[in-house]
Structures are given as structure tokens and as C-alpha cells.
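Heads up, one of the protein chains got dropped from this complex, but the rest are sitting where they should.
Entry: chain A
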Amino acid sequence: MIDFHVHKPSEGGEGGRYDSRPYTAADYVAVMDELGIDVSVVFTLDGLWHPSPAENDRVAAWVAEAPDRLVAFGTVDPRLPDAAAETERCLGELGMRGLKFHPWIQAFCPHEACMDPIAEVAAAHGAPILFHDGTPPYSTPLQIAALARRHPDVPMVLGHGGLQDHWREAIAAVTGTPNLWICLCGTPNAGMRAVVARCPSQRLLFGTDAGLGAAVSQPFAAERIAEVEQLEIEEEVRAAMLDGNARALLRLEEQVG
């Protein structure tokens, strides 16, 4: 199983977010073993509020503790003049596999022109860009689809499958945008069923959002895994969503995970 939506825990302190508390990558990998997760795609948490090269370095270092189990995504402030250069550093020097953005926290709209240079760097690396989605005003699925249509060579991912209110819109966005993928992560069960029934099965992904809780055990992640495992869908589709699709998108070597 590949968990396509995990946050490195907050560093804590005054900049700490949610209830997240620091724990090590090794501790989290032990939790992954308990949960049956082979590989986790890891984003920053603190860096969503304060994106910086230093935070990208911290994510890369955290992931480097278990390089066969953890995959890093970076983030940048798309309005900064060095955003493309930092994107290049993330995907090149730091060896990150993709990018993560949370537009409403990071204060931009996904289809703003400031995202174009970043998408061009991602295209050069064949790296996907994942967005938080499901939340107006600046994280709706069709806003993300608008950017994806401008950059058809870049795989883009709806990181939350539309959440509670936008999963119908997410289905429309994915079915109308060949390079748009959808990660079921916080989508209500009725929405999960509809997404799986209506979206191309090869562009389905699954994520837990682990990293938001205080305890390394991340009980809500276990809950989300139980929910997707109980989802009444074809086993072939479940296997693709939980594993094969993510491997293809991340271009993971077979020996990883």
C-alpha cells in the first residue's frame, strides 16, 4: 500500500500546527509497518505556512532516514521570484519526487500565472504536483483542473478527492482532464464510491493525511485505511488505487517498498 498523503510532523514550538508533535521517521516507519503501508509520500506541515528552502531541507532529511519507505515532496511560495529555482533544487539536488501545495493556506489560486514556471520545472522532471482541494475559495477541483489543462505534461493530483462538498466537482474535473489524478483522502464514503465508479481507475490514489495528530500512531490514519479496505469495490481497482497507480505516478523502482 502506498499512502499518497502524509505530513512530516510539525517541528512544534510556537510555529507548530494542528496537534502535531515531532517524532522520528524511524518511529513513523514502525507505524507504517503496523498499518500495512509500504511507502508514504511525505509533505511538509510547517512549511505550508512558512515555505522555505530550510523546511524543504528538513523534509528531505527526515525522509532520508528511510529512503526505501518514504518519498519526499517539496513546496515553495509561488509568488517569490526564486520559486522556480527552489522547485528545481527540490526535484534535482534534494531528490524529491513531486510538489505539494495548499492554496488557501499559501494564499494563491491554483490557476494563477505564478504557478506556470513551477509547472514547467515539474514537467522537465516528470514530477507530479499535488494540491489540497475541496475548499473554496482557492482550492476547488476545477481551479486545479484549469492549471492542469495549461500544463498537460504535468500530472496533477487532487489531494483530498473534493472533501465533503466538492467531490462531484472533483469527478467532473478528473474525467475532463487527462492529466488530473484524484487521491481519496477525507472524501466521505458516498463520495468515495462515486469517485471510484466514475473516474478512470488508473488515476485513483489513496492517502491518510497522517501527520496531523499528536501521537505517532495516528489513529485517524488507521481509520481511513480501514474505511478504504472495507469499500465495496472490485479488488483489481482497489489494488490499483492503493498501490499500482502511485508506483506508476512516482516512477518508483520495483524494489522500493
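FYI, a contact is a pair of C-beta atoms (placed from the backbone, for glycine too) under 8 Å apart; a residue touches a chain by one contact, two chains touch by 3 or more; residues count from 1.
Assume contacts and distances are computed from a predicted model.
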| item | value |
| --- | --- |
| Name of the absent chain as recorded in UniProt (options "Electron transfer flavoprotein subunit beta", "Putative TIM-barrel fold metal-dependent hydrolase", "Ring-1,2-phenylacetyl-CoA epoxidase subunit PaaC" or "succinate dehydrogenase") | "Putative TIM-barrel fold metal-dependent hydrolase" |
| Contact residue for the chain not shown (choose from A:I118, A:A194 or A:L250) | A:A194 |
| Sole residue of A:V39, A:L94 or A:L163 that reaches the chain not shown, by the stated touch rule | A:L163 |
| Contact residue for the chain not shown (choose from A:N56, A:Q143, A:Q218 or A:N245) | A:Q218 |
| Those residues of chain A which, in the complete complex, touch the missing chain | 18-19, 104, 134-136, 160, 163-165, 168, 186, 188-191, 193-194, 212-215, 218-220, 223, 226-227, 230-231 |
